[in-house]
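Here the complex is missing one protein chain, while the rest keep their positions.
A and B label the chains in the order they appear, each numbered from 1.
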Amino acid sequence: MTTISPPPAEVLEARKSLTQGQLPPWAQWSMVSACLVVGLLIGLTTGFSTALALVLGAVAALVVVPAVSWGVEGVRRAKDRLATLLVTLAFVLALLPLLSLLSTVVDRGRHRFDWKFLTDDMNRVVGEGGGAYHAIIGTLEITAAATIISVPIGVMCAVYLVEYGRGWLARSITLLVDVMTGIPSIVAGLFAFAFFSIFFGSGIRFGIGGAVALSLLMIPVVVRSVEEMLKLVPNELREASYALGVAKWLTVIRVVLRTAAAGIATGVTIAIARVIGETAPLLVIAGMATRTNYDLFDGRMTTLPVYIFNSNANPGARAEFGLERAWAAALTLVLIVLLLNLIARVISRVFALPTR
Amino acid sequence: MSKRIEASDLDIYYGKFRAVEQVNMTIEPRTVTALIGPSGCGKSTYLRSLNRMHEVIPGAYVEGKVVMDGEDLYGPGVDPVVVRRHIGMVFQRPNPFPTMSIYDNVIAGVKLNGGRLRKAALDEMVENTLRGANLWEEVKDRLGRPGSSLSGGQQQRLCIARAIATKPAVLLMDEPCSALDPISTLAIEDLMQQLKNDFTIVIVTHNMQQAARVSDKTGFFNIAGTGKPGKLIEFDDTSIIFGNPKEKATEDYVSGRFG
């Protein structure tokens, strides 16, 4: 019918040979390392700071690699290589704060990260010494209480969304749960304060109020992750259970929730890790104390994050000791959070559903 | 334009798993070559290895040679991106770019190659290509509509147009009609007969009648069992494969006595 017209010149141009105009595979990354090394050398000899020298090296690489590629391989390849470098650079840039933060915390926190720090409180401590025992207890109790409140509500809400939810109610709950994950933590604290101060007056500060505030932040996280897990449970399992004559609620409890148990545990652990570092709401509703208070329902209760904040804001007569305590508490908190994240990964890895 | 492809001692791996072993096949220019065989026998894998598309799956690699007019596609320093510019591909399910109009879909490949054509030249190319794909009459007054507004058969012809717009030497088709109705299938089969004047065509198909209708040569792939690699059992003129095959397995398969 129609014969096909010869291709435009540019198209033919682009394909003279399969191997023509190509940089060897090692070229890109050796050019990058060369730029970084040259940058470092210049930095060392001229007395620039190392960081600045590396930055200059990276910028040089961003110019040199595409330029060379443009010359040898043409503009398309040059753009491709520039994109690769930029994307890799973005990732490296994001890791820098993480590394810097972790090393700073370990470096400054290790001085006071000792047994005394973990077992003493701040009662009648003004200068040296003291510890964060009361804050650790406060953190554990308040977080545990928040978990006890959040998990049943969160799990049941997820069950509703996955197993029962239909129509506008389910849709709006889904949306609002998502919105709730974005509530500023300070607002959660203010809510708890506004709520309890109506009943107990505006001087009210107690641990359980902090737990309520944290629950507000924790529930949406639990709902989200449990929901994801429940959706992973194959429908065949539910149908198999119904076919055996098992009622729906028993199916949900004994088949669906049990199958998803590991995933739920992972999600809950992540949620705990998320709220255990919260400061703002506790600052508002749990207050600050120097003594160990074991009673959630009576009196001010310090948590580790508030302790850190306070040790920095009011380090005391000899500021260096207060700051040392702040960093040691930061190290403690970071260790707890990382441990929780590790536990979560281990749970999800070890007990993972054998899906595919 | 169209070129000869020779595969010799080709093994294709996904990680440690050898999916296809020891393929030797010469695909002549200006022919339609059909690849048939049961599901999972490696015919699609083999097809994708011809323009290095299988490398999109992590861990996939080949051993052996695929030579196109004297150049090894897997030789050192060969860029898979360049290979794909020479060897176009049409997929099982039509996949026009949903964010582009029909017009932009056709010129997508040409644009990539940096072709700064004048508008008139582009228009002419789009018309020629769409005529070449037997689609022009159906879409000429709605070139600005999104490609996804077309019917399945039209979308597939649009994808063929997109592939041939860059004038590849070879056109690979991976079960191009399996998602289409019989009338659209017929349209595509007619199209293949025209396209073979300009291109070397390799088509994977599950439909043996289709292979018999459209192809000059046919290759039959088979596997010994799950977990075993696929093999090219027999490769010959289509009339021989369907009329008087040498291998028992081929005869069983084409006569429907398979398994």
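Note that a residue touches a chain if its C-beta (ideal position, glycine included) is under 8 Å from a C-beta of that chain, and two chains touch if they have at least 3 such contacts.
By our rule, contacts and distances are computed from a predicted model.
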What is the missing chain called in its UniProt entry, if the choices are "C-type cytochrome", "Phosphate transport system permease protein", "NADH-quinone oxidoreductase, chain G" or "Heme-copper oxidase subunit III family protein"? "Phosphate transport system permease protein"
Residue among A:39, A:131 or A:305 touching the omitted chain: A:305
One chain isn't shown here. Among A:255, A:268 or A:301, which residue touches it? A:255
Taking the entire complex into account, which one of A:62, A:125, A:173 or A:262 touches the absent chain? A:173
Interface with the unshown chain - residue positions in chain A: 76-77, 79-80, 82-84, 86-91, 93-95, 97-98, 100-101, 104-105, 108, 152-157, 159-161, 163-165, 169-170, 172-188, 190-191, 193-195, 197-198, 202, 216, 219-220, 223, 234, 236-238, 240-241, 244-255, 258-259, 273-274, 276-280, 283-284, 287-288, 305, 308-309, 312-313, 326-327, 330, 333-334, 337-338, 341, 345
Contact footprint on chain B, counting only the chain that is left out: 51, 53, 56, 58-59, 81-82, 84-86, 88-89, 91, 93, 95-99, 108-109, 112-113, 159, 162-163, 166
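Note that in this section only the chains that are shown with their structure count from here on.
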Distance from chain B to chain A - Cα centre to Cα centre, in angstrom: 46
Which bits of chain A are touching chain B when the two form their complex? 1-8, 10-12, 14-15, 17-19, 22, 24, 74-76
Hey, which residues of chain B end up touching chain A in the complex? 68, 71, 73, 75-79, 82-83, 85-86, 110, 112-117, 121, 124-125, 128-129, 131-132, 134, 164, 166-167, 194, 197-198
